[in-house]
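Right after this comes subunit A.
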Amino acid sequence: MTVLAVSALLVLAACSTDEPTTGASGSPSGSTGSGTGPGTGSGTGEQSKFFVQADYDQQLALLDAAPTGPADKPWEQALNPEMVETAKFKKPGPYKICFSNAGLNNPWRQVGFKTMRAEVDTHRGRISEFVHVDAEGKDQKQIADINDLLGKGCHALIVSPNTTATLTPAVEAACRKGLPVIVFDRGVDTTCPVTFINPIGGYGFGHVAAEFVTQKMKRGGKVLALRILPGVDVLETRWSAAKVAFDKAGVDVVGVEFTDGDPARTKKIVNDYIQRYGTIDGVWMDAGAVAGAAVEAFEDAGKPVPPINGEDQLDFLKLWKEKKLTAIAPTYPTYQWRTPIIAALKILDGERVPNPWKLPQPTITQDNLDEYVDPSMPPLHYAMCGCTDLPGYPKRWK
Partner candidate 1 sequence: MSGALSLPARRTPPGVFVALVLTLAIGWIVVTVDGGRLFSVPTTVSLLHVAAGLGLVAVGQTLVVIGGSLDLSVAYVVSLSTLVAAETMAGDDGALLPAIGLTLAVSAAIGLVNGLLVTTARINPFIATVGVGLLLKGYLDNGYDGPAGKTAPALVQSLGYQRVGPVPLSFLLLLAVAAAAWFVLARTRFGHHLFAVGGDPEVARLSGVRGSRVLVTAHVLCALCAGLAGVYLASRLGAGAPRVGTEGLYDLESIAAVVLGGTALAGGRGGVVGTVGGVLLLASIDAIFNQLEVDVFFKQVIRGVIIIAAVAVYARRAMRKAS
Partner candidate 2 sequence: MSGLLPSPLLALRGIGKSFLGVRVLDGVDLQVRPGEVHAVVGENGAGKSTLMKVVAGVHQPDEGTVEFAGAPRTFRSPREARQAGIGIVYQELTLLPERTVAENVCLGREPLRRGLVDRRAMLSHTAELLASIGEGSIPPDTRVGRLGVAQQQVVEIVKALALDARLLIMDEPTAALADHEVDQLYALVRRLQEQGIGVLYVSHRLKEVFDLSTRITVLKDGRAVATLDTADTSADQLVRHMVGRELSSYYPGRAKPQELGPVRLTVRGAGNRKLRGIDLRLRAGEVLGVGGLQGSGRSALARALFGAAPFSTGEVTVDRAPVRLRSPRAAIRAGIAYVSEDRKGEGIVAEQSVLDNALLAVRAVRAVGPGRAGRGARTARVRELLAAVELRAAGEDQEVRFLSGGNQQKVVLARWLALAPRILLFDEPTRGIDVGAKSAIHDLVRRLARDGAAVLMVSSELPELLGMSDRIIVMRDGRIAGELPAGASEEDVVALAVGTAREAAG
């Protein structure tokens, strides 16, 4: 197990981001996901204790909201923004900006961080120093890191928290220091940061995917839900939204299984379900990491690939295009890593910024698929990085 934990830590992101290729708790090879036994309603089981109706409604509303800001720069757009005053933070440049990062341990965060660095490079004149500290997915280390950064005379502090509740005290401590704090990706249980930046969120993601699968699939078909890990809040929200959608449509969800983000395990699970039910008519995923593996499982079993959702990772998009899948790819865009830098500079200029800063969360569909498939990019690159206009593209991301 020991060993597992390490690999999990290095390999995965789960607890540190919405991006779930993760297994921070690691689990022994041969362990698998959970079919909620037969007979529990539509098979989706109990609703997650994390489900919050209000957030759910708000996020679904945001899905249809029209963003303000430059249309070609979603990372600068905001959904129904409420602006906050930042005059008190106004300082002359150049600035030292510090970033406490939950971790770099999965492709999503890797792509995101490269994007952030590129963004920093575009402001070379104004940002004299950019300090980055990696918490390796450890809460207690990130708390220490933040405390540590406070002694470095940063002009602004950016935090991408490892977990919500547990980082709150540290962030509050930072706020008390009087420097502007910007939180993005996962939030914290305090309003003290100047702004909290993140896309619409998990409910939106889960809902869009579930709706698609439900509509495209044949009536009364069987759906298999594949999740990465139990117990990761963001993944829970994605699933709980999907659950609501499936229950409403009375879809027969024959299994909810955990893959640990391991393609081999995913194929085994799908394989077992195909054998157990003869055919599976729809696949819902709380993350794209193992979508490719799921598709392969159907091919290997000689079955048609049913409607399926993935994410904006290129391996899936390529697969989708060449196999002509019935698919959709809701995203949790990595371009959100640009926004904190932009926000920090605005704040230090005393410009008003939205808080919360809700970024649009585009979905890749059959219609706009071609815009995002770039065969030259590596398989685990995230198409929604909004990085094509940044210095060093594409080399930097390869």
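These made the cut because all candidates are chains of the complex that A comes from, given by their letters.
Annotations for the structure displayed:
Here is the rule we use: a contact is a pair of C-beta atoms (placed from the backbone, for glycine too) under 8 Å apart; a residue touches a chain by one contact, two chains touch by 3 or more; residues count from 1.
If you're wondering where the values come from, they're calculated on a predicted model, not measured in any experiment.
The contact partner of subunit A in this complex, picked from the candidates 1 or 2, is 1. Interface residues of subunit A, counted against candidate 1 in their complex, comprise 1-3, 5-6, 8-10, 15, 24-28, 48-50, 104-105, 131-134, 136-141, 143-145, 147-152, 162-166, 168-169, 173, 229-233, 236.
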